[in-house]
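With one protein chain removed, the remaining protein chains of the complex are shown where they sit.
For chain A:
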Amino acid sequence: MTVPATSLTAEFFPSRTARVVQYLRHLRWAKVVPLLVLTLVALTSPLLLRFDPEVVVGPSSQAPDGTYWFGTDSSGLDIFSRTLAATRLNLTIALVVTVAATTIGCIVGLVIGMNESRRGPVGWVSRGAARLVDLVEAIPAVLTGLVIIAFFGVSTGTLMIALSVVLAPIQIRLVRTEVLRVRSEAYLDAARSGGQSELGLTLRHVLPNSISSAVENCSVIFAVAIIVTAALGFVGAGVAPPTPEWGAMLARGASDATVGRWWPAAFPAFALGLTIAAVSVGFNELLRRRRA
């Protein structure tokens, strides 16, 4: 009995469309929908705002009511609008930081991994860089962020740079570890024998096979970026007031909460927790490897 060649091809070498359909079919949507909703809120938040989140719109410390759904804070700013607006800012910061940290991680991890075992100045520099990465990673993230912001001032840009510096070592170590594993593979020797240059070998073979762990880890980096952003905002080293940001809102609202005015802190805290959960669970599901 013979099997038609086309069906064998389709079964063992599915088309891109088929792979996408298969991926979507196996996706557990319950885990992904919150992330999609969050993304939609972040993208459309300017349309959803009831008031300007940075302008005094009502009486101060007003409890939630029909006009101010989440109440107002001690400055008279609308908490609903600020909580929504902070979604965009916090997610944007986290996205930029994740991309930056992962990019830096891939490049630096690749360079260190490929050159660490070399003799001479190149090897020294690579090994020194590896130890420097270990040192940066050992220092608490909030502390490193505070120092960087203290030097360069408080701004959204500085915050992103600080977070990228703080979180890149995680990705660097992941990529470096994978590079050390991949570069000992036999096919690389075959490629060298075939006349491939070292640079070409690195870019065509080592890099694609080394970054998967870092890419999978993006969800963690994203969540941690949100948390550290909020932590820095909580200690007053985040964005300039009254820019809506969950951590800063939590810091301002904490004092109110101790005397019963729960709303300035509760809603940003809830939003922060929901976001972390949605991001972690959603990204994990999206990046989960599936086998047919």
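Definition applied: contacts are C-beta pairs under 8 Å (C-beta built on N, C-alpha and C of every residue); 3 or more make two chains touch, one makes a residue touch a chain; residues count from 1.
To be clear about the criterion, contacts and distances are computed from a predicted model.
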{"item": "Undisplayed chain, where the name is taken from the UniProt record, one of \"Peptide/nickel transport system substrate-binding protein\", \"assimilatory sulfite reductase (ferredoxin)\", \"Integral membrane protein\" or \"Carbon starvation CstA family protein\"", "value": "\"Peptide/nickel transport system substrate-binding protein\""}
{"item": "Contacting the left-out chain in the complete assembly, out of A:V21, A:L36 or A:V55", "value": "A:V55"}
{"item": "Contact set of chain A toward the excluded chain (per top definition)", "value": "54-56, 59-61, 74-77, 154, 170, 174, 177, 213, 216-217, 219-220, 223-224, 227, 236, 240-242, 252, 254-259, 261, 276-277, 280-281, 284"}
